[in-house]
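Removed: one protein chain of the complex. Kept in place: all other protein chains.
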């Protein structure tokens, strides 16, 4: 792959940092006396992935003003994420419990985030003008505006500044039915925020939800849905989607497809026969799209994103910690996993 | 599935509680410095599985009068099993060591149970009249009468009371060649005890052993063997069997089949491509049969038992700790293992 | 010690069940990747301690309707606590993080309980008439009414029923400044609730807070304070106090003192030179008082409570899991800790 | 210290190998899901300690013919113990569970050894003539003859051969009341076996038990008891004793004293303020006596044994794994524990 | 399989002992706070595998004179490897870090061995005449001469003595490009050492490297390459090769093939669908060849080696710790991995 020339590559992300608590070895919580913990969260996962690939990233969020927040902040720093726009506030950090499934047993999640430090964020806390200075990309997901009115308003004000400054805005409109308890319609909010975005990371199901259409999920449907999305939201330039086949919780297949307004792009399917960790794989795809758009052409970006997504399944935690070289190798077809001495 | 109306659903089980000691991560014992431990045992596994599904269960057994017995008793309580008929005696708790195999390497087991507290049980210790009051099912397996004369006599006296009281008796005639050291013929004893039972949980191999026949293991053979069993033991009303294909230690396939005197029933085959724990899967099937017979028709009961058996492979320990909802989902065909948020 | 004759010994406790999350080996949270977890909470600790000593106990609380609540409930059952008055509701379980100090470094705690399932309890959820049937003691602490209006009201209605039924009410008026955020004055509420109680478990500092006095903490001050408390709250019959000297986080000394309206009682000082876990030691004292009042005279009860408190420092977790025999041995002066083979 | 010249230094030990199972971090068994395990046993501990110090040692015992025995045998080899006289038999390895106490809480032990492979040893299994060839010392303890008639007879036949061959026989007459269930009087057996021994490792309490005397435990009493013992058993040449003060389970003090027929010897008291593991400390003392008698004069041997005993308290497991250099350093008074870089 | 009659079966191996450090659960090093460690190294793995199968083996190497070397030596003893020719020197033990891959993610290795104790070995340190007395096989790999001039010279002098004494010399010419930094041409050295060997354990790629040929890797190519190798190195009598298909890091297939100068031999392909540990599998094959040549005919030896290689994938560590019985079972076609009770 040939790298694109580029000026600044700074990326800004916005979203909640959650602590994940999970018994190891596929234990049920009631069988365990210990849990592993990780710090993650959709947009932070994207940030960490990009920082680990050497990109300058700044994450905008609230952290709890206690020993948990101290550990979360250490983790952001550890991954190389800029923390200049992180605030400590007197609310607990959001968290979730995860029982890791296998084969036909699904993983189960229990959240504790309703009154978290991030849910209490307000637009006045973030100086978006400063944060978005010299920034190339701003990334958001549909999780954040579902958390609270404050999170929604803070994000919206950021997107408005971003558009004004010519920042590319990537949107991952992940809809989660267990959020959106604060009184707004998810449909209205997501439409508004997508109208402020330029790259759409999602597929036919997401488009159908937003447009209230029912395109089919095959190639034709994807292209039609993409065209309809752009027709409705003309700022959107490209759509990147990953297609997942869940053989079972331990065995996944994925490939990527995209529409850039001109051509339909697709990748090989990658097969993860022994999943180590399923969490954060969509975020690894999104980070791959951003890194790819910074460095490669659209086809290569899609291959890169697909490989990054596959590789996230192979190690624990919410964050993709493989190197650019490892992603490129898989993107270029080397999937035999032979030892590197 | 539609639930059957029902009066009491109390179930009584009888059998040894064993401590299982096992190095994690597929280690050989000589590579380890730690072992995980669990309390289990064929009939206790059935009891725990049912209690976890919300059924009132009482387990009849002996426990050691020491720190090990205290922990075993805590575990019974934790699972919600009634302990009113558990006695503390001055013999050690039986135990076994397990090296967990993978791929073509078999798991290996070493027992230490010959002189255990359960082996020293006597009929006089159990007030079966009281224990079996208001009881719908009593469950036993062929392990218990193989342990000692006392265990055999205690079980037999219980089955006699059960039959007299109209309790449904489920028999899992698991034959283990490394037991039966106390002088009785396993063949004679098992025949006697099956003659006191009403539901048979086993397949062609077990029937062939009991009847000294050689029916084939295909569908036809299963039906013929079932008919022959009922001919010999007219109290038996239904036969429930699971058919296992062991691709290797890490990859198993199972499906269920049954004969209820009228029709041959069968299920889809479920595939566990990444086995987490192979122990207790037969017991999960048996518990599924009991729960199914309490709540559903025979076909649904078989689907439920098969799904319960498959799901036991997906978490560690001897006991099936998934919920009724999780079992029903798999029984109804959802096996993709997608995350539940 | 000689046991008192007694009729029913059922005890009812009311309070929050919290998950405690704590890195092992005195790690700071930012140094860890795993945490041990336990379920505890002031009044549940008293309940578990008593149940472990063989007393019939019922705990009244709310549990989250998720995998965390399932594990909490399993733990209550494991300890032998009656769960008939536990409800599952759609709020997360309260929890706290603990960094374990040593020597001159204090342990640090971060709470996440403001919006917990317990904080959302309401008086209508508990049928106190039924719960307190045939009950000898009801125990509460000053934590619960500090959590929320609902917790306060629920407790108050329970105490009123208890008094009416002649139940002995034990009060541990532990004041925590980081609670009491919901609008009530802690001083007013605690006075009201103590006026509904019969045994006071606390010392000079607690009495000074309640009466707005400033008695000294020496023996004289303790007796004067006790008399003043009884003068103000004539239902109070006895005051049990433990006196702690914190040499440092790893080295503690404690002794007990009491006033029963007639005589001043005191115990030997016990020294814990290598503290394993400091949490729950006050609750172990309270449980010791209750067990002691059920079984012994006041002096013996005080010795028993003091020994129970000391022994809680010697194992991890919030709950005192030593046996009655172990407590009696220490209460009777055997503190050399020789191995029991 | 100056080393004594010496020919062969081979030592033979006889006794049971037990697996010890113990939750870490002072947990009660009912709080744990994992246990650490170690292989030990009084005489094997002596053997391992000596082998680790570079002495040729052979241990005579039975091992189970399973994965547990395989791991036990690997451990003997790992410590450098000769295994030429170890037999694999079809009985389980003996084992015990240990809950580790702290401060005033005693450690608790639960045994499972009644029907162990060692209990089933018979004199015919051991070719003592060959085993004791070119042997300088043979060591036994009072545990072994308490296990079973076979163990007693096997030991007795070994001691007879040893005496005939001029081997020095060291006796540690540890009496354990929870053994001796097979029909013999411990008093008679121990007297018989001590009459076949030449070095006595024990103190006033042990002598009083054997002679049915009641000497006091002070210095005078020790000397009088020692003289009385030699009067009764004239083959005994020297008595080595350690005097322990158990401040509590975490804090121990020890010093050594001895009578060699001519002079009374004593050491400084060593203080272990933060005990890591209390098990096997007596065996470390015995091994120190043997190593000391091989290499030093009696006073130095006593200092060496005392230091070895103290150092065993500072690391986990049944076996003393410090080096000769570390023992000598402490024996020579350096107890400040400064880091060695 | 029928065992061959045989006189001595002593085997001598020569090579570096390395400590392997590896986070568990497929963690990246930067995610971990702990690492598992193992002692291994190509030729030591062969030695340990053979010793575990009951063969007398002696390993020639240098060990560090510190706590790490002490642990390494304990491990050699534990496996039953003779350590009479192991020296302690004042250089650190070589080591490597391993991040364990899965699916398409490769394992990654980082070495720290340039200045290790083994790299500093010299021919004068080893008395080959004595070491190779009564020895049937001597085994070496291409790793050792790549480490340093001293390692190369020491190995060469050993091979010369071996040939003179009629010892069978097995060569595994594993080429590692990250070694060979000390100035010699790997090509020249390996040719010289193979000219001193009699059994070649390697395949077409290795032969092509040595002969600078380009035979194809199919059956025909293998036979042609084997003939060419023997033509060039007439002391070589047999070539044993394993053929690996790496589906991905977690899924491997292997089969063996051989040329003994007369016939082409091949085995069934074995499939490891859930790899536990990929390290040391080639060494398990080599050990299988040696054991096989000692006990069986060539075809059986190849089957045995192939089964041993497959089984090494099923447990952690560098060393194959399954039993002869387990290997034979798989060699004879039983690969279903059913539990052995």
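Per-chain numbering from 1; labels A, B, C, D and E assigned in written order.
Assume a contact is a pair of C-beta atoms (placed from the backbone, for glycine too) under 8 Å apart; a residue touches a chain by one contact, two chains touch by 3 or more.
Please read all numbers here as calculations on a predicted model, not as lab measurements.
Colleague: List the shown chains that the missing chain touches in the full complex.
Modeller: Per the contact definition above, the missing chain touches A, B, C, D, E.
Colleague: Out of C:8, C:90, C:205 or C:246, which is the one that touches the chain we can't see?
Modeller: C:246
Colleague: In the complete assembly, which of D:12, D:171, D:194 or D:272 touches the absent chain?
Modeller: Hidden-chain contact among the options goes to D:272.
Colleague: For chain B, which residues touch the unseen chain?
Modeller: 31-33
Colleague: Name, in rising order, the residues on chain E that touch the hidden chain in the full complex.
Modeller: Interface residues of chain E facing the absent chain: 21, 28-30, 32-37, 64, 66-68, 70-71, 74, 92-93, 95, 97, 99, 108, 110-112, 114-115.
Colleague: Tell me, which residues in chain D touch the chain that this view leaves out?
Modeller: Counting over the whole complex, chain D touches the hidden chain at residues 24, 78, 270-276, 310-311, 313-317, 321-322, 326, 330, 334-341.
The rule is simple: only the chains that are shown with their structure count from here on.
Colleague: Report the chain pair from A-C, D-E or C-D that duplicates the B-E interface, where duplication means over half of the contact pairs agree by residue number.
Modeller: When the contact pairs of B-E are compared with those in A-C, D-E or C-D, C-D matches.
Colleague: When the CA atoms of chain C are placed over those of chain D, what is the turn angle between 0 and 180 degrees, to the nearest 5?
Modeller: 120
Colleague: Counting C-beta pairs in contact, does B-C beat A-E or the other way around?
Modeller: Top pair by contacting C-beta pairs is A-E.
Colleague: Using mean C-alpha positions as chain centres, tell me how far chain A is from chain B in Å, no decimals.
Modeller: Centre-to-centre distance between chain A and chain B: 45 Å.
Colleague: Can you tell me which residues of chain B touch two or more of the remaining chains?
Modeller: In chain B, 28, 30, 74, 78, 108, 111, 273-274 touch at least two other chains.
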